[in-house]
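Quick one: structure below, then a few questions.
What you see is part of a larger complex, with each chain still in position.
The letters A and B name the chains in turn, as written, and every chain counts its residues from 1.
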Amino acid sequence: MSYTLAEIAARLGGRVSGDGQVRIRQISTLERAQADQISFLTNRKYAAQLATTKAGAVILAEADADATDLPRIISANPYALFARVSSLLNPLPAIQPGIHASAVISATASIDPSASVAAMAVVGEGAVIGAHTVIGEGCCIGDNVVIGNHVRLYPRVVIYHDCVVGDNLIAHSGVVIGADGFGIAMDEGRWIKIPQIGRVVIGNDVEIGANTTIDRGALDDTVIEDGVKLDNQIQIAHNVRIGAHTAIAGCVGIAGSTTIGKYCQIGGSAGILGHLQIADSVVIASFTLIAKSIREAGSYAAIYPFSKQEEWRKNAVHLRHLDEMAQRLKKMEQEISSLKQDTLKGNTA
Amino acid sequence: MSYTLAEIAARLGGRVSGDGQVRIRQISTLERAQADQISFLTNRKYAAQLATTKAGAVILAEADADATDLPRIISANPYALFARVSSLLNPLPAIQPGIHASAVISATASIDPSASVAAMAVVGEGAVIGAHTVIGEGCCIGDNVVIGNHVRLYPRVVIYHDCVVGDNLIAHSGVVIGADGFGIAMDEGRWIKIPQIGRVVIGNDVEIGANTTIDRGALDDTVIEDGVKLDNQIQIAHNVRIGAHTAIAGCVGIAGSTTIGKYCQIGGSAGILGHLQIADSVVIASFTLIAKSIREAGSYAAIYPFSKQEEWRKNAVHLRHLDEMAQRLKKMEQEISSLKQDTLKGNTA
């Protein structure tokens, strides 16, 4: 499969400069691209590589339009164009419709004939699987789960009973959707379990990374809105709602009943406590715990800066005495103020 | 399935006030409950919803007994009663005893006839599975594993060889019990593996959340005592012991050979270093690393408070200079003290 540079721009947008007839088969980095490959400049720190790249063509921003003589596509959003070109050159393998002989499908499940159910998959009673959807090897789809069209579940995804998944979901291996939330009540020295009778409801165009877990609601549902992108090993507790087009990096934990707005971005290993409201367009730094609601868009952080172990040790010990330091500071300010008075008196006596 | 309010109180405790004949089919939040549903007030911040709820009845604390005219059950522990009522109204589906045709069961395994082994499950040599236990789809039960009665393993749980599990365990999908602990020794520039020959031993009434991992002991066992409740994506290293009725929120990591007391509560994404002792009834805040043993019950924390990115940046830079700040503070105190002497002398000269 190959396209000329002119064909690529015609399909995906951007303005061609230089030879539009150069033929492109793959996409690669500036450093490694070959003559039949297209590369891209989206991060200025790689600009020097433009001079040495062997790429047959390059995708660039308008501001860099003249930074090379190579055949190029100039775009208002070169990173998005790079994504589109890569998708064009690397289509997903075609789906083989049908149900593998080893899969176990309940008699009452409804599976679209265009869908594919792989080896060792299990589909429960009353489950519905949409058109062109792929259920990977060893996936378990619980009773009465509803899965939309063009969904792709990689091997060993589990979806518990009654959950609902929209169109175009991509869920990677080890994802668990709809396990019980962590609901317990202390009663005379023992924890008793609170049944988790809500569901997980996932909108359209969501992607979920490997080994991420999304718990079902305690009473109402846990909701993942359209276009949400979740990286690996994220934990989303019961009754969380994640607003449309929010992107969350790996290892984040979100506690129960928190609502996150649309178009938020949450850095790796961050956390958000329960029962909070996070506004739209909030950006949270990696390793930051959000312990109060955020009402206003903007960037928030709480990262302890690292240093050499000895330095850290010398400095960190004072964190337990900050309040005392603050008191001493205050006292000194009063003493200095009083000394200034005395000195003034002394000098003018 | 439905119960009158009077029947519910008679079975589960609490004092009825108002019409005990109102018929209840489900439990819900104050905001969403309908006329055939019971709701509850356990968090004062929802008290205003009592005035507008459409619930047929409500569960309340003694202190709130007169806060509504709705039919109600008044309880000394309304949260626990809510849990019990929800369990009454939402029983688990009945177990279908028997072994699915696709499951692979070793000839020497012993499975109680009342147990259920689902599709694609594998049960190893010499394994024992108790009465009324459910082994979900695709679970792998290793050789010589012993599983008690009324256990429920959701799909794709793995239990490695020789581990022992008590009665009433609930383990959610993706749980791995008994993988090798992280035992390595450096020898002439290469890590060599230390065989992990201990087991995991789990008591009764434990729940383990999705994708949580509990490693087997290096020499002795890793032990989870009765009534422990573990949320999702927790990592418990080799030779840890967790005391009875301790509850641990999601994403916590506990390093090797640490012993945690009974009735502890550990917040999300917290961590505990290895070879430590944590007393009974210790509460650890989210995102807090415990780096020394805790000998005394109480609440402990180490959370860096978040702020707007610019403010954080301005403040955090000083963390690398706290010791210098402390030295300067000390020096100033000495100078002020000496200035006071001088001023005194000056003024009295």
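What we mean here is this: contacts are C-beta pairs under 8 Å (C-beta built on N, C-alpha and C of every residue); 3 or more make two chains touch, one makes a residue touch a chain.
Everything quoted here is computed from the prediction, not taken from an experiment.
Asker: When 2 copies appear, how many make the full set?
Answerer: 3
As a convention for this text, only the chains that are shown with their structure count from here on.
Asker: Using mean CA coordinates as chain centres, what's the gap between subunit A and subunit B in Å?
Answerer: Computed from C-alpha means, the inter-chain centre distance equals 25 Å.
Asker: Which residues of subunit B touch subunit A once you look at their complex with the stated criterion?
Answerer: 27-29, 32, 77, 79-80, 82-84, 86-87, 90, 100, 102, 118-120, 136-138, 154-156, 170, 172-174, 205, 207, 209-211, 227, 229, 231-233, 245, 247, 249-251, 268-269, 286-287, 303-309, 312-313, 316-317, 319-323, 325-326, 329, 332-333, 336, 339-340, 343, 346-347
Asker: Inside the complex, what are the residues of subunit A that reach subunit B?
Answerer: Touching subunit B from subunit A are residues 102, 104, 120, 122, 138, 140, 156, 158, 160, 174, 176, 179-180, 182-187, 189-195, 197, 211, 213, 215, 219-220, 233, 235, 237, 251, 253, 255, 269, 271, 273, 283-285, 288-291, 298-305, 307, 311, 314-319, 321, 325, 328-329, 332, 335-336, 339, 342-343, 345-346, 349.
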